[in-house]
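Of the protein chains in this complex, all but one are displayed in their positions.
Each chain carries a letter (A, B and C) given by its place in the written order, and its residues are counted from 1.
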Amino acid sequence: MSHDSHAGAHAAHAEHHHPTGNQYAVIALILTVITVVEVWAYYIPALVASPMFNPALIVMSAAKFAIVVLFYMHLKFDSRLFRVIFTGSLIVAMCTIVALLFLFHKLSL
Amino acid sequence: MTAQTAAAHAQGHAHGHDAHDAHEHHHYTTTGLDNRKVAVWTFIGSECMLFASLISTYLIYKGKSVIGPFPHTEWTDPAGKVYKAILDIPVTSASTFVLLMSSFAMVLALQAVQLKGKPLAPTAGWWERLQRSSQFWLLATALLGTVFLGFQSYEFTSFVHEGLTIKTNLFGSTFFTLTGFHGAHVTVGVLWLMSLLWIDRSRGLAGKNDELLVDICALYWHFVDVVWIAIFTLIYLIK
Amino acid sequence: MPKLRLRAAAPAALLAVALLALSACGFTEYPNSTFNHTTDFNTSIDNIFQTLVFWGTIVFVVVEVALIVTIIKFRKRPGGPEAKQIHGNAALEITWTAIPAIILVLIAVPSARTIFETQKPAPAGALKVQVIGHQWWWEFRYPELGIVTANEVYVPVGRTVSFELTTKDVLHSFWIPQMGGKRDLITNKTNYLWFTPSDTLETMAWNGFCTEYCGASHANMRIRLYTVQPAEFEAWARHQARDAVFNPAAAPAVPVVPAAAGAPPAAADTAAGWMYPAEKLPAHVVPQTPIPAGLAYDDALLAGGDAARGAQQGFLMGGCIGCHAVRGVPGAVSNIGPDLTHIASRHTIAGGLYRNDGPTLARWIKNARHMKPGSIMYTIGRGEYDPILKTTQQAGLDDRQIADVVAYLMALK
Partner (left out) sequence: MATIAAPTHAGTAAASENTGIWSWISTVDHKRIGTMYLWTALFFFLVGGLEATLIRTQLMRPNMGFVSAETYNQLFTMHGTTMVFLAVMPLSAAFFNYLIPLQIGARDVAFPRLNAFSYWVYLLGGIFITVPILFQIAPDGGWFGYAPLTTTQFSAGPNIDFWVIGLQILGVSSLAAAFNFITTIINMRAPGMTLMRLPMFTWMSFVVQFLLVLAFPPITVALVFLLFDRFFGTTFYAIAAGADPLLWQHLFWVFGHPEVYILILPAFGLVSEVLPTFSKKPLFGYNVMVYSGIMIGFLGFGVWAHHMFAVGMGAIADSIFSTMTMLIAIPTGVKIFNWIATMWAGEIRFTVPMKFAIALIAMFTIGGISGVMHSSAPADLQQTDTYFVVAHFHYVLFGGSIMGIFAGIYHYYPKMTGRFMHEGLGNVHFWLNLIGMNLTFFPMHFSGLLGMPRRVYQYDAGQGWDTFNLMSTYGTYLLVVATAVFAWNFIRSRSTGAVAGNDPWGAATLEWSIPSPPPEYNFAQIPEVTSRYPLWDLKDPAKTAGIEHSHADAMTITDAHAVPVHEETERHTARELGIPMPFPTAKPLFTAVGMVVMFSGLTFLRYDMFAVAMTVTIGGAAMLIGGLYAWLTAPLE
């Protein structure tokens, strides 16, 4: 009784596309580079003063977040079900954060 | 239909439950996915809301503390004593890097278990060989996690020395609680990794069921890592 | 099928009762009704509410009638038609999605408009009243007029009154049903609420309530609001702004507390100012709370009370000034309890729980905690049991001293 006989076994099929060890290393490198850029930016007063500082940091960390989730957690390759569960929860969580920050006047419309 | 024939009938379909071992993936599931993996993903979904609530609280209370020390600015208390901005970016950057690398090690640990039993080309270099060592990567992950915890306890103790405890002000309460919750998650993760390592050393991790054991631990571990990615930016870097 | 008919009748009867009661909210019967148009604020709320009742009734009737018709019409009968196997009908389902949506738009738009209208800043020239919540009483301050009082608030008709709401301890909520909606008092935050009592309103008394659960005596944290004519308000305010009319420092008794350096002793002015006449109080604003059993006081003692002695030996020495302010009396500046400068010009005490009269005051002083659960004012009568500290008061005032203090308080017109 093999796994592949399952109709819905996306997982089984997807395994072939998993990145290899070297690709994982490249991903680790990318993550490191982004982190370095983030910290570097923190020490440049001109950048910190710019209105783009916070958005840029958030974009960078979102990118790291996405990379880890998609590749290290294999979400990109795994069952659609997991994608639905995770992104669904994440969307509710994000909306809650944004709404709370708005309600406490940390964000304005 | 008598009981005996019914039993026989059912037995015919009771697909070889020969040894009745704990390898649950032999069980039929509707989606073909393992129950434990489904449960872990829902658990992670739930954790999203947990950390969302903690992070929101930190951000809501940011700048609301009536007394210092403060995260990004100096503070002079009524007696004239000066407290410096308390967050230590270089140290935390280092610990962030450590945690990122632990995720890298974790993904290789999983790969190593998955590659068990697959032939290794005779020409393989040290890197290919190393990639086959699940024990190495499990240990590396656990160690990096421990180093991260070391950084965190260093951070916590130095904050306390500088006059910030969990009781001092809103910043102290929210900061220690948020990072403490994260630290607790890392601790659980390290213990989990150690037990996997222990299994690996005692009987070797191999086969679908063991891959799954490592996989769900890895999912948890990476999730704890991505939470830190968010915390590092939102709490440490943004002023 | 008699059962069925009963079922059908029940909701219809309920609805009839509902409409009847809604249209018959007479003032005397329902003195705290919210269906009033006494202010701009409650007028706009009630308009919204009427819209809600209108659509609510329609939805209610449609649903319940449809339900009842269905269950009567399609009840299983011998020889009746067989059930039709219908699995759905897109057109119908879209219809009963769309119609409620339209109704909701008709509700949402005026709601939003009213939200913005009622949350504008108060118009210029509004009378400013600070409302400060305490467990379990209300402090009212008129910063422009220099008035501090408790539990009873006067507002002139025809002028916007703007309340500035804060709290000293936990959350409370300020509500006078007949004047409009409520607003919470939030720790570390200031909230605002304003309305304009219609200039056609008579001089009238209204009840208000604390509507955020705030602990043991949440139920006993009530408000009296008096809408009065502008001239009456003037008279009231002028008097309230004064220092205490009976000043123990000026009274001839034993010399005690030295007057504040250089301050001339305040003139003894016993003239009472204007207050809402007791005989015109509607029944529902006069507290009926019975005094709890087991709190004995010989009311005959009250006749012999000496105000001056009460001031010196009771009020100043008895510890009252540790919590209460009496303006003009040096040392009596604390804000833990209500300001007593003009206590005798109030109709109620203790968060509107009791009438303000001699016998009640005497018992209150003797054992406030027995009369009001959880009260911060501890038990003062000598030999009385304090239900919170769970001890018997050893020092404290005896009944005769209490009579003196009551006499003093009654002199604080």
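In this section, a contact is a pair of C-beta atoms (placed from the backbone, for glycine too) under 8 Å apart; a residue touches a chain by one contact, two chains touch by 3 or more.
Predicted, not measured: the structure shown is a model, and the values here were computed from it.
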Visible partners of the omitted chain are A, B, C
Residue list for subunit B contacting the dropped chain reads 1, 3-4, 6-7, 9-15, 17, 20-22, 24, 28-31, 33, 35, 38-39, 42-43, 45-47, 49-50, 52-54, 57, 60-61, 64-66, 166-170, 172-174, 177
Touch rule applied to subunit A and the missing chain gives residues 1, 5-7, 81, 88-89, 92-93, 95-96, 99-100, 102-104, 109
Touching the unshown chain, subunit C contributes residues 3-4, 7, 10-11, 14, 17-18, 21, 25, 29-35, 42, 44-45, 48-49, 52-53, 56, 59-60, 63-64, 66-67, 70-71, 74-76, 80-89, 92-93, 96-97, 100-101, 104, 107-108, 111-112, 114-116, 118-119, 135, 169-171, 173, 175, 177-178, 180-184, 186-189, 191-192, 207, 209-220, 222, 283-284, 287-290, 292, 373-374
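Just so we're on the same page, only the chains that are shown with their structure count from here on.
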Whole-angstrom distance, CA centroid of subunit A to CA centroid of subunit C, is 53
Chain-centre distance (mean CA atoms) for subunit A and subunit B, in whole Å, is 15
For subunit B, residue numbers touching 2 or more other chains are none
Touching subunit B in the complex, subunit A uses residues 1, 3, 6-12, 15, 18, 20-21, 24-25, 27-28, 31-32, 35, 38-39, 41-43, 48, 53-54, 57-58, 60-61, 64-65, 68-69, 71-73, 79, 81-82, 85-86, 88-90, 92-94, 96-97, 100-101, 104, 106
Per the touch rule above, subunit B residues touching subunit A in the complex are 15, 26, 29-33, 37-38, 41-42, 44-46, 48-49, 51-53, 55-56, 59-60, 62, 89, 93, 96-97, 100-101, 103-104, 106-108, 111, 114, 127-128, 131, 208, 218-219, 222-223, 225-226, 229-230, 232-234, 237-239
